[in-house]
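Shown here: the complex without one of its protein chains, the others still in place.
Naming follows writing order (A and B), and every chain is counted from residue 1.
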Amino acid sequence: MEPWERVWIDAEAFGEDIHSYINCTECHGGEAVDDFEAAHAEQITPVVNSPEVCGRCHVDNGQPAWDSLHNQLTGYDTALYARSAPEHYGTLEEMEANHCNSCHATCGDCHVSQPTSVGGGLVKGHDFYTTPSMSQNCTACHGSRVKDEYYGAHEDISSDVHFRARMACTACHVADEMHGIDMDNLANRYDGTQDPSCESCHEDIQLGKDSEIREHEIHQPEDMSCQVCHSTTYINCINCHVEQTENGTPFFTVEENFLGFYIGLNPEVTEERPYRLVPLRHVPIDRESFSFYGENLLPNYDARPTWVYATPHNIQRNTPQTETCKSCHDNNDIFLTIDKVAEDELIANENVIVEEAPEW
Amino acid sequence: MRKSTLLSLLLVFALLLPGFVLAQDTTTEEVDVLADIIMPRLEEYNAAMEEAGYGTLKLDDFMVMLAEDPEVVVLDVREVAEVEETGIIENALHIPLRTLGENLGLLPDLDATIVVVCKSGFRATLGMTALKVLGYDNAKVLVGGMGAYLAEEYPVVEMAEEVEAGEVPADIDPLLLEYVAANLANLPEGWGVVTPANLFEEMFETMPDLLLDVRSAEEWADPGYIEGATHIWVNEIMPNVAELPEDLEANIVVYCASGYRGGIAMTMLQLMGYTNVRNLAGGINGWIAAELPVLKDA
Partner (left out) sequence: MVFRERGNKLKHRFTGIALFSLGALLVSAGIGMLLFPVTGVVSGSPSQDIPPFTDYACLDCHTDEGRLKELAVKPEEPEEALSSGPG
């Protein structure tokens, strides 16, 4: 998107939009004067304060959306602070302010412009839209994992079966979930109810029930998540470090990434997610990830696994796992066994490592 | 009495007949469809090309579009037998290319997004261009066609659903439609495809009257051009019609990089009345892949 396009208002389209009755400065600040410098003297930002701006009219969504994981990014805090210690929280906050600020999803990031993390830009000439665009909103942030897996961008790996069935993100991830309605105080996205779950649609093929699918009848809901059999190779990342350039521009470097598929133990068995086995994805946290900001900022690095619960968005009916029973049984290659975990990460992952594949 | 009545009637007819014929002649002379309707429309279409783009849509983007926008119309222009053999994209309309002009009532409004698909993209480009000339500004062509779609094992259904025909959009000039429809109906056997090997072989015997390279100047410079070619960028065909042959039956071969812009140019030339136009399948990329010679200006 060209710089001018990002801020261009389509008079015809926006003129039809109810939001065009509101003064520009009401939401954006600045001065409504015919002089570039004066008009932009005050820092004009996209609208970030959802409860006070959008929430004035959208009373049901404003506050929950503000409090939601989408905006607060609580999942990151949960994962980082557990590995750190209270005396470093201030430094980590400073780091987050530099590197994570553009990731907080505001109302506008989904309903009027591309997210700030990809440079923003009005999608439809400032016309607001109810359903976010999969290509310009959702995958702008959820790119390297969700998008590439869902679209089938990795070589020789098919796109997700739901993508092939013409389902955009919002087909599963509906407004209430996205706005965090009735989802208070979640620690991360795998906290609370599973909504949507696979069973929300696939009611009659649940594990352990009469479904005329032998494999579904043999395995029990406590045994594994659906993705254990029905997702396939996904991306894993190693060693992300954040830094700043001399003039203070923040950037990150992910040292390595690889495609793989590993079944391990569920790091957190709950009533909502009772599975013993789940696919695990390696996240790029490293003891030195934030060392640009200070020494040993993650003293409790071993408190959480680096191989984490994953729900890869590349669901297939047929996968290498579904070929035969022995694709998993007696096959250590597909499980996160000790030999696949870096030596420095053995303690962190001790609760998710599988001793050996189940016998056949 | 009877005879004289009959004779006078005949006399009246004989006097009036030439008048009728003349009157009809003058009507056709009043509207020269090619000069007054087709050429201005092609000029308009050609001038908008730079901003509007060519309309090519890659498979990945097509799949995203299908997932995101339920209003997208997929128009399969293959022959009946081909659809029976491979199946068709769910909810796609099926209108074989030669009958497209007669079946516009099956399409939605002029501003709808219509993605034209065929087996490889060759015919669909002709269909898309015809639709754009008619005013369907958001017509697109699926690059690689059903071949690419099926190679990825994307889903198909056995047959297209029956759709009830509505009205042809009122904004389409009936004379323009009649002309374009006839043009599509008369598309040659083989659709005007010429393969690199066949063209190369032919060129030993006779050069085409016009071998037209419609790529940009940068592409002409690198990777080069086919010997004997004339260069007119596809976006600038109409301002350069003077360079085209006077003889409407001239042997013309068009090429671009991969075949899409060539297809657009081919359709434009056919609409101008040229009856012997072909497009190099796979464009100069196919030509180079077949290890055939290209020239580069120093």
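What we mean here is this: a contact is a pair of C-beta atoms (placed from the backbone, for glycine too) under 8 Å apart; a residue touches a chain by one contact, two chains touch by 3 or more.
Note that this is a predicted model, so its numbers are computed, not measured.
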Left-out chain, listing which of the shown chains it touches: A
Residue among A:Thr131, A:Ser200 or A:Thr253 touching the omitted chain: A:Thr253
Absent-chain contact - pick from A:Gly143, A:Gly260 or A:Pro358: A:Gly143
Option touching the unshown chain, where A:Thr25, A:Thr78 or A:Asn351 are the choices: A:Thr25
Touching residue (missing chain; options A:Asp34, A:Glu271 or A:Glu359): A:Asp34
Chain A residues that touch the omitted chain in the full complex: 2-4, 6-12, 15, 20-26, 30, 32-34, 36, 39, 56-60, 102, 118-119, 126, 143-145, 235, 237, 240, 245, 249-257, 284
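As a working rule, only the chains that are shown with their structure count from here on.
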Mean-CA-position distance for chain B and chain A (Å): 45
Residues on chain B engaged by chain A in the complex (per definition of touch): 60, 63-64, 66-68, 70, 90, 152-155
Chain A residues touching chain B - in the complex, by the definition given at the top: 133-135, 151-153, 158-159, 163-168
